[in-house]
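All protein chains but one are shown in place.
Residue numbering begins at 1 within each chain, and the chains themselves are lettered A and B in the order written.
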Amino acid sequence: MIAQLFRFKGGIKPNSHKDESTTQPIKLAPLPPRLVVPLRQSARAMARCIVEPGQDVLKGQVIAVAEGPLCTAVHAPTSGTVRAIEPQPIPHPSGLPAPSVVIEPDGEERWVERFPFDIATATPQQARDYLRDCGIVGLGGAGFPSHVKLGPGEKGIQTLILNGAECEPWITCDDRLMRERAAQILAGAAMMRHITGARRILVGIEDNKPQAIEAMRQAARELGEKEIGVVAVPTRYPAGGEKQLIRVLTGIEIPYGKLGTHFGVQCFNVGSAHAVYRAIAHGEPLVSRIVTLSGNFERPGNFEVAIGTPIRDLLPLAVPRADTNRYIMGGPMMGVGLQSLDVPVIKATNCVLAGSPTLFPAPPPEMPCIRCGECAKACPAELQPFELYWYSRAKIFGKAQEYSLFDCIECGCCSYVCPSRIPLVDYFRFAKAEIWAREKEKAAADTARERYEFRLAREEREKQEKAAKLAAKTAAGREKAAAALAEAQKPARTPEEEAKHALIAAALERAKAQKEQAHPENVSDLTPEQQAEITAIEARRAEIREQAKPHLRQDD
Amino acid sequence: MIEALLVMALGAVILGAALGYAAVRFRVEGDPLVEKIDAILPQTQCGQCGFPGCKPYAQAIAKGEAEINQCPPGGDEGIHKLADLLGREYKPLSAEHGIEKPKSVAVIDEAACIGCTLCIQACPVDAIVGAAKQMHTVIATQCTGCELCIAPCPVDCIRMEGIAETVDSWKWKYPVVALRRVA
Partner (left out) sequence: MNNSPYFLKPASVRFVMLRVLLALTPAIAIYVWFFGAAILVQISLASVTALLAEAGMLKLRGKPVMMFLGDGSALVTAWLIALTFPPIAPWWLTVVGVLMAIVIAKHLYGGLGQNPFNPAMVAFAMMIVAYPSLMSQWPAVGFTDFLPQWNAIFGARQLDAITMATPLDALRTALHTADARATVAGVLGSSASFGNIGGKGWEWVAAGYFLGGIYLLQQRIITWHMPAAFLATLLVISGGFALYDPTRFVGPSFHLFTGGAMLGAFFIVTDPVSGCTTPRGKLIFAAGIGLLTWVIRSFGAYPDGIAFAVLLMNIAAPLIDINTQPPVFGHKRRGGDPQ
């Protein structure tokens, strides 16, 4: 079915050390006395806890619900009692604690009621919500929520890729899973294909795992499907990097900032497909996973481990050798050095690697870069790591971004080949973290500026309002006085006043006229003497009026 | 001789006209330098620089009335950035304006708060909520750590708390260069 394979540039071929842990079948790890289930199962989101200390929980019971688009639910890995909800150290390079639910198992493994999910009648959205509530995340190491990746995106998904490459040395959990549960993996893949509406499924497996390839091919034959292809890809780290595997199988290169769905492909770890199968066919949320114990162990192997099992409780299963001085979660190329053995297995824990001074010697001192270009030859993202190093080291972050710093997938190939033993990836991680922190700081400063300017504006407005009010208050009294004065001095009147005064004047005029017309009856037939007397009196009155005029007007 | 003078004079006139036109045509509105300086300042609005806020300080720097080393929250890095932007020489942080401290937020001891609203009035970014005779509290995400609310509090119930590092705020450190180990 596959016409051709593509190749990605760069990459390295370290000794794979796979055989040490693949001889034994997957064994069930015993329950520890205490489970620590972090609420933060993926890098971006923390679930909201819905249980309380002292509460009894059943295996598979939801203990924290998804909040936000990138969050998935968290479930009790076994039945028991919630002892505490508190910050506990989690496997993270910082070694810092994060909120976790501490559960004391009762040893009875009582499940909640489980119902298979009817995928045939459900809409894709319902299926994705169901997977979110089953806590399904990518089991390859990054822990990205699967329901998000199953979304249709812009163009929809035509090709579903199952990642069984497992390119990191020592890790074999996917290898064993494919050998032992191939049919379940493909059943899960078929369910995901149904949800996404993809046309075909490609399973990419590095050619150093012939048994796994055979098992998967066998399962595909038994399924009788033509649209499932199991492809052996050349063994070269990081062939199992999502972008690299997509490139090898389809020829599509997905740049930084773009998702597979932009190109119609999406890639899932085989373990995730298995988890999807368990969730849909059996109603089991993700409460356990396969973990490889390898490296400096007497009896390396693969174990099915309950999420939340402290690493310390796992170690006796494989018996660390006496000279073991460190433990790494994940592989030697991208794993996280554990600062405490109390950290639990989380959904992204694919491997616990024991190291010794002979296996992983202390890094030799860093020498100056001689620009030999080995790193650029090894870089699968086709970057120029020595240029990035130069700018990251000098903290010229803008330039580092110009040289595509964020396209770096931190695979470690450049550090691996560097003859000057420069921890290149450390510089890139530092530069990325610094750039992110600065962006956050800048956003915070912008908010502060906005709020400060708003406050200044508000204070200014309040001041003006106050002043206006005060002015209005005093202005009222002052205006009255001013108006009276103006009347006395006959200042120019406003049109309104003019009209008013005109009305009043007209009224007075009318009254006067009426008065004049309506002569009093008792003065009609008067003698000249009487008339003269009246006239004299009127004159006197007029005189008095004239004298009193200013006073009267003031009362007006 | 006279031709040469004329040519030169003509050239001067043409160039002068072009420059004059360009000055009018391409005049930059506002003062982008103040904006650029303000973008570098941390917007703490703490006034430690001696100006009532980051913007006034930025304006003062732009006018050449203030040194670039008066902002303790901006720290050494801020001074370097200002020096780069303005082409001025780097100077260490002026001690009289304060020292660079780790970022922190104000926390009100809510039991002791008497609800006097003085801190609310002091906060330059309105990051304290409360009402008269009601308990006040700080919105931690908006607090710039300027410490301006501490002095006005009559019952001294406000303290500064360093921001604890969490898994989300943690960042990768600068790689340690182990050159001297062998020597």
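Note that a contact is a pair of C-beta atoms (placed from the backbone, for glycine too) under 8 Å apart; a residue touches a chain by one contact, two chains touch by 3 or more.
Source: prediction; values computed, not measured.
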Worksheet entry | Contacting the left-out chain in the complete assembly, out of A:Gln55, A:Ser340 or A:Gln384 | A:Gln384
Fill in: Of A:Ala232, A:Leu245, A:Val425 or A:Ala445, the residue in touch with the unshown chain
A:Val425
Fill in: Interface residues of chain A (partner: the chain not displayed)
4-9, 12, 14, 93, 243, 247, 251-256, 258, 326, 328, 330, 332-337, 339, 355, 359-365, 367-374, 376, 380-384, 386-387, 403-404, 407, 412, 415-421, 423, 425-426, 429
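The criterion applied here is as follows: only the chains that are shown with their structure count from here on.
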Worksheet item: Counting in whole Å, what is the centre-to-centre distance of chain A and chain B, each centre being its mean C-alpha position?
Response: 29
Worksheet item: Touching chain A in the complex: which residues of chain B?
Response: 38, 41-45, 53-55, 124-127, 142, 144, 165-167, 170-175, 177-179, 181-182
Practice prompt. Could you please specify the touching residues of chain A with respect to chain B in the complex?
Written response: 40, 90, 92-94, 96-98, 363, 365-366, 423, 426-427, 429-430, 432-434, 436-437, 441, 444-449, 451-456
